[in-house]
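A single protein chain has been omitted; all remaining protein chains appear in their positions.
Showing chain A:
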Amino acid sequence: MILWIIKRDLLLAMRRRSDVLTTLFFFIIVVSLFPLGVGPEMNMLRMMAPGVVWVAALLASMLALGRMFSSDYVDGTLEQMLLSPVSLSGLVMGKALSHWLVTGVPLVLMAPVLGIQYDLPVEALMVLTLSLLLGTPVLSLVGAIGAALTLGLRGGGVLVSLLVLPLYIPVLIFGAGAVEASTAGMGFDAHLSLLGAFLLVSLVFSPWATAASLRISMA
């Protein structure tokens, strides 16, 4: 069931590639703006890189949240999904995962390239990619709750950022922290383990909370 919905959402995304690309380019542009704002000194950029890339990833993934349920909501598919006998949590999990595949994975793949812009060493680039790989699914899963709650509301896009961004803070801290620890020559295993723990916790609880939110929003 989850696989079916992932396949469907990926197919829909491939039919409208521009949506995927806008998120990715938003990410690239935000990251590239920072050197223009603070100046091109490499030492400072190297220090800022983890935070800048992670904040940009947070914003990019948040911007795409509105799309997670809205088109299905508008054309009535979501209503049919709610009526269907299969578990709504499973469906929601599939939607969150396909959202991650469409918006999160391109960010993960692009991050090392952007890291080079900031002159990060090779090990730090690897850690950055790994931390994003573990962290971005959490963003999609937690964001799904916000997207479900703000479904069909006026000003939903701004509202979802108010709801979701404070909840993203732990992911930001440990995601950027892992890269900083590696550039400082310290161990980064603990950070990555914690990110993994966040991923597992959100995999368990988020589909359930999102399903409850969808039922409230559609009632």
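Keep this in mind: a residue touches a chain if its C-beta (ideal position, glycine included) is under 8 Å from a C-beta of that chain, and two chains touch if they have at least 3 such contacts; residues count from 1.
To be clear about the criterion, contacts and distances are computed from a predicted model.
Name of the non-displayed chain as stated in its UniProt record, restricted to "Amino acid/amide ABC transporter membrane protein 1 (HAAT family)", "Radical SAM-linked protein", "Oligopeptide transport ATP-binding protein OppD" or "Heme exporter protein C": "Heme exporter protein C". Of the candidate positions A:Ile28, A:Ala64, A:Ile145 or A:Leu192, contact with the hidden chain is made by A:Ile145.
Screening A:Met1, A:Val38 or A:Leu153 for touch with the missing chain picks out A:Leu153.
Mapped onto chain A, the footprint of the missing chain covers residues 145-146, 149-150, 153-156, 159, 162-163, 165-167, 169-170, 173-174, 177, 180-181, 194, 198, 205, 209, 212-213, 216-217, 219.
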